[in-house]
Structures are given as structure tokens and as C-alpha cells.
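Shown here: the complex without one of its protein chains, the others still in place.
Naming follows writing order (A and B), and every chain is counted from residue 1.
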Amino acid sequence: MILIYAVVVLMLLTAVTSVVVRNTLWAIGSFASSMALLALLYLTIAPFLLFAAQLLVFTTVSSALLFGLLRQTTGLESSQEPFSREWIIGSAVAAALLALLVVVVATTSWPVRATENAAAGFGATLTNMYVVSLAVLVVILASAALGTGLLLAAPRGSMKSPAPRPKGTRR
Amino acid sequence: MNAGLNLILTASAALFAVGAFALVARRSAVLMLIGTQFMFFAGSIAFVAFARFGLGAAHASAGAAVAIFAGATAVAELAVGLAMAALIYREHRSLAVDADRG
Partner (left out) sequence: MTLTLLAAAPKGPLDTWSPTLLAQFELLLPLIALLIILAFTIDSRRVSAAISIIFTLASVVCALLVIAIEVAHPVHLERPATFLQFFTGQSGGASEFTLQWGVLADPLAATVGLAVIVVSLLVQVYALSFMRREDGVVRFFCVLLFATFAMLGVTLSLSYFEMLLFFGMVTLSTYLLIGHWWQREEAAAAATRAFIISVIGDLALLAAVAYIYFRFNELNFQTLAGQYTGGRVSPNGLFIMAILVFIAAAAKSAQFPLHVWLPGSAQAPAPAAALIHSAGSAVCGVYLIARTYALFHVSPRGLALLAIAGGVSAVLGVLWALFQDNLKRAIAYTTMGELGLMVLALGIGAYGAGVFELFTNAWPKALLFLGAGVIIRELRTERLSEMGGLWRRMRFTGWLMLIAVAAGAGIPPFSTFWSKDTIMSKALALDSPLAVAVIAAVTFLGAIALVRIFALVFTGETARRRRFEPERIRDAGGRIAFAMSLLAIISVVAGIRGFRGRTDPIGFITFPGVPLANSHFMAAAAVAIIAVVGTVVGLVLYARRLPVPAALRPVRRAMGEGLFIDRAYQLGAVAVLLPVSRAIGWVETRIVDGAIDLVTDSVAFVGQPRGWLAQVRARQLLIGLFAGVVALGAVTIVLAGRVIGKS
């Protein structure tokens, strides 16, 4: 139990760190650790597959994407961002949201019953019950990948479209 | 285990608030996108928590399935958003989403 507390607290700490530091590189780093701690949290309350997916796929892929973007654009040297007035407004908004949600959580008595960790057959469930969602997800991912590639490649025009060769008529 | 559920739901709410803060307060496109990622995963945590503590899903692991879908969608959105950020960088030589100009 104490483990879950520790993980949750650490995760929130790293999350706050990542949005508060001014150095973008460190922000990405603490984002990655926050996601990894989230994976640890999943380990305790969710099927193992989810922990694995969260850790191996989501964390690494998003960190790699962010890191790659940073490398491509501003470079890896530290980039500072000045403290601006919007932070106060932002904290106000965050506080309002947090208050709303905490009030809801605290005042509702959820009808809970502890279930065992339904890890067995999660893969089968995923492919049988949710096969349509999986298919939709595949389409979404494929379009995202395609769109990203196209967006990045467009202005440079380095894509060579295949053209008919004039001398391909050998028998 | 009401305490466990409340704990995780509070964590989810806090993570969501952190994400909202990043989205509103920061100027760099990268950090705003990090904020959206936090918000996505906060929702996933909530789903997983409710599925784990037995609030009557059709399947015991339905919450985890939603978490996987939401996570994958988040990564897809991140990819596209980062591509747009790269384009912004090409135009303006800086990653600041210039909110002052609309």
C-alpha cells in the first residue's frame, strides 16, 4: 500500500517538475520518468500487458518523438523560457479543475468491490471483444504516421515520385 | 478498498490539473503537447482504476483496454502535433506558440 502511495506521489512530483522547469530538455526527461512511474502504477492495479505497453511503447515512443523534435529544431542546448504572467492564470485554471474533481471524488461514495487483477486473457479480450476498436486504432495510427511523414516532408520536396522509365520494353 | 480508489482518482485529477496548467501557462509547443499527454493519461488512470475496483464493467479488463486505446491515440496525436510544431519552427525559428497573435 505504501508502495502505491510512493509511486503516486513521485509521479505527480515529476509531472509538476516537467511542466515547471524552464529547460525544455529537462522537461522531457521528467515527462519520461513520470510516464515510467505511471507504468509502475499500472503494474500494481492493471493487467501486466498494460504495464508493459505503457512502459515499452508509450513512454519510449513519446519521449523519442519529443526528443527528436527538440533535436531537429532548437538543438539540445538548454533553452530557457522566461517566467511570464500566464503562469498565474494557468495555476488558477489548474486549481479550479483540481478542486472540481476532488470535490466530486470526495463526496461520492463509489459502490466498490475489490476484484482480482484480471490479467488472464487480456490479450484475447482485446482481440475478440474489442477487435473493431483495434481496427479503428490501427487506422488512426496509420493515418497519423502518414500525416506526420507528409507534413514533415512537404516543403522540402525531397520525395522522388516514380516515373516511367523510357526503356523498360525489353521482351 | 475505497481508500485505494479515492487515492488513484485524486492522482488522476491532479495529473489532469498539471496537464491543464502546462497547456495554458507554457508557451513552447513541446511543453503544451506534454500537457496534453498528461491529460490523456490522467483519463486512462481513471478508467483503469474504475475497472480494477469493480464498478461493473462488461469485462474485468475493459479499463485496461480503454487505457491502451487512449494511450495509442495520445501517441498518434503527439506525433502529428510535433510535426506541426516542426513546421512552426521552420516558419518562425522558435517553438513559441505565439498566443499574442492569435
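Quick note on the criterion: a contact is a pair of C-beta atoms (placed from the backbone, for glycine too) under 8 Å apart; a residue touches a chain by one contact, two chains touch by 3 or more.
This structure is a prediction, so every number in the text was calculated from the model and none was measured.
Displayed chains that the missing chain touches over the full complex: A, B (touch as defined at the top). Of the listed residues B:18, B:64, B:79 or B:97, the one in contact with the hidden chain in the full complex is B:97.
One of A:64, A:100 or A:138 touches the chain omitted from the figure, and that residue is A:100.
Within the set A:6, A:64 or A:89, the residue that contacts the chain not displayed is A:89. Within the whole complex, the absent chain has one touching residue among A:56, A:131 or A:145, and that is A:131.
Residues 20, 23-24, 97, 99-102 are the ones on chain B that touch the missing chain.
By the touch criterion stated above, the residues of chain A touching the omitted chain are 86, 89, 93, 96-97, 99-101, 103-104, 107, 127-129, 131, 164-171.
By our rule, only the chains that are shown with their structure count from here on.
Within the complex, the chain B residues that touch chain A are 1-2, 4-22, 24-28, 30-31, 33-35, 37-38, 41, 45, 48-49, 51-55, 58-65, 67-69, 71-80, 82-87, 89-90, 94-95, 99. Residues 1, 4-5, 8, 11-12, 15-16, 18-19, 24, 27-28, 31, 34-35, 38, 41-42, 45-47, 49-50, 53-54, 57-58, 61-62, 65-66, 68-70, 72-74, 79, 81, 84, 86-87, 89-91, 93-95, 97-98, 101-102, 105-106, 109-115, 117-119, 121-122, 125-126, 129-130, 133, 137, 140-141, 143-145, 147-148, 151-152, 155 of chain A are the ones that touch chain B when the two sit in their complex.
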